[in-house]
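For this depiction, one protein chain was excluded, whereas all remaining protein chains were kept in their positions.
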Amino acid sequence: MKYFTSVNDIGNLQQAINEAKSLKNNPFAFEHLGKKKMLALVFFNPSLRTRMSTQKAAFHLGLDCMILNAFNDSWTIETKDGIIMDGKAGEHIKEAVPVIAQYCDIIGIRAFANLQDRDEDYNEILLNSFKKYCDIPIISLESSIRHPLQSFADIITIEEQKVVNKPKIVLTWAPHPKALPQAVPNSFTEWMKKASVELDYEFIITHPKGYDLADEFYSNCTIIHNQDEALEGADFVYAKNWSSYTEYGQILSKDTSWTINTHKMALTNNAKFMHCLPVRRNMIVTDDVLDSSQSIVIQQAKNRIYSAQTVLKRILESM
Amino acid sequence: MKYFTSVNDIGNLQQAINEAKSLKNNPFAFEHLGKKKMLALVFFNPSLRTRMSTQKAAFHLGLDCMILNAFNDSWTIETKDGIIMDGKAGEHIKEAVPVIAQYCDIIGIRAFANLQDRDEDYNEILLNSFKKYCDIPIISLESSIRHPLQSFADIITIEEQKVVNKPKIVLTWAPHPKALPQAVPNSFTEWMKKASVELDYEFIITHPKGYDLADEFYSNCTIIHNQDEALEGADFVYAKNWSSYTEYGQILSKDTSWTINTHKMALTNNAKFMHCLPVRRNMIVTDDVLDSSQSIVIQQAKNRIYSAQTVLKRILESM
Partner (left out) sequence: MKYFTSVNDIGNLQQAINEAKSLKNNPFAFEHLGKKKMLALVFFNPSLRTRMSTQKAAFHLGLDCMILNAFNDSWTIETKDGIIMDGKAGEHIKEAVPVIAQYCDIIGIRAFANLQDRDEDYNEILLNSFKKYCDIPIISLESSIRHPLQSFADIITIEEQKVVNKPKIVLTWAPHPKALPQAVPNSFTEWMKKASVELDYEFIITHPKGYDLADEFYSNCTIIHNQDEALEGADFVYAKNWSSYTEYGQILSKDTSWTINTHKMALTNNAKFMHCLPVRRNMIVTDDVLDSSQSIVIQQAKNRIYSAQTVLKRILESM
């Protein structure tokens, strides 16, 4: 494995899940793999879970970490070609990436959507520039449109928690005060589509009108616009807010009738509640649901260690 | 030891001091203890001494560190129950703490007083939330009302520097341009009260009217409002500014007649001058005192390594 930027990089799901579970049981088993190697984590946006879980994963593998916080004004990067750099950006991605790559063995990069320019976001400019301008392994720590380490952790969690052979998983939009990227729902959707084939999952999306995801993610998905109907018999409810793709970056609804509460959960097959965190209490989900034993959000966060560690281990093994 | 958040967690003082001195003589003697373990340092406020000395202590013990700076706008945390999170705070402490706790073995947390709401500060909300919402060891890196690693370092320093069996220690208020928390005087006071019993110290507090500490700290203390009288015969002068507890968070005085200078020091028994740093020169204390051999502020700062290391060692031993 050289790149981990989408579901296409993971190969066989069952095998990846087994590898993650094995690392969870014996985290230091491959501690020799990362010795004398350096992982650079480049954050164009803040991070708690991703930062800490990836550092922990690296630690388990004996891999050193350097962290570069690039989300202050101190370092603004230019990505456009041919521009006269007489403005704010002090460095071009064409220099920044090969330079950083010389100081480490693997790069993890986080670069959120700006929600201003849809084409720019959906081209994953920063992430792809890292792939283009250096020759070392690259891991997405959440790009403008995907969060594959999260989705991988989600699927590990589902496998740990499922009590039926063919679990029904419902991704539901929920309200939020701010405009959020589509990275998590996009990514979860593409992992669930693969899981539908390889692991026999049933996957349904529900959201208010206007919140359709981009075709590349949305195609071949089952969409049910009535949330109650969608939740019926669900084994897992994955709540998440996202802003509109069609009216790009806009908040079209803050309708709290979409908030997951005990009435909603009562429609399900005693479903587990999932969210990638951080979660807005009593907007996305009510306290009683989140504080109940049905909530597995903390377990999801824990599995961020093992999704990252599986990916790092595979990269180290192929170096 | 599982928690270190106040003097109540330290046990026998002489034993703790001996342990610290022994670590100072042989810092790497317990380097095996922290192997494969991770300490997370969560800073809700900036830090120089605490950050560096705790990292150094961890390094001596073979313990890895992850640092989370949570004092920028990027991560605002909600601590109130039952709230609809449609405002600034993006994450609730109920999720944040158990998540962080899964990524490490010990958590150190710094969370200053906001000086707005006395009840909130004196309930040490953030610190106590960390104890409440996870099950791993917690160390205070300065809470809203206590700074026990500082007080422990102070007492190590006094033990190293004392030349009489029953040293007289005077804590004196001194002026400062900004409103500061009461954490350092509160904490120093409760450690000195314990030292009065166990180590035969004499402890006196002096401050202008209106600067009484909270009862839980102040009770059973000897208070002398005349600074000159209080300083008479002192072996150690500990200067520190704090804002008012009764008129909470207010600056009631900037009276520079309380500044420690050579005339004040002349009243003492050739006392050592102490301060937790950072110190405002010529506000808290004049240059000539701070630059003299009577000042032991640098030595205090060095002992921050060994107070932290003693605490971390005890925690690691009991894991």
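As written, the chain order gives the labels A and B, with residue 1 at the start of each chain.
By definition in this document, contacts are C-beta pairs under 8 Å (C-beta built on N, C-alpha and C of every residue); 3 or more make two chains touch, one makes a residue touch a chain.
Note that the structure is predicted; figures quoted are calculated from it, not measured.
Student: Please identify which residue in A:G62, A:P98 or A:P177 touches the non-displayed chain.
Tutor: Of the candidates A:G62, A:P98 or A:P177, A:P98 is in touch with the missing chain.
Student: Considering the whole complex rather than only what is displayed, give the residues of subunit B touching the chain that is not shown.
Tutor: Residue positions of subunit B that touch the missing chain: 28, 46, 48-49, 51-53, 55-56, 59, 71, 177, 277-283, 287, 290-291, 297-298, 301-302, 305.
Student: For subunit A, which positions touch the chain that isn't shown here?
Tutor: 36, 38, 40, 64, 66, 68, 72, 74-75, 78, 81-87, 90-92, 94-96, 98-100, 102-104
Rule of thumb we're sticking to: only the chains that are shown with their structure count from here on.
Student: Would you kindly tell me how far, in whole Å, the mean C-alpha position of subunit B lies from that of subunit A?
Tutor: Whole-Å distance between the two chain centres: 40.
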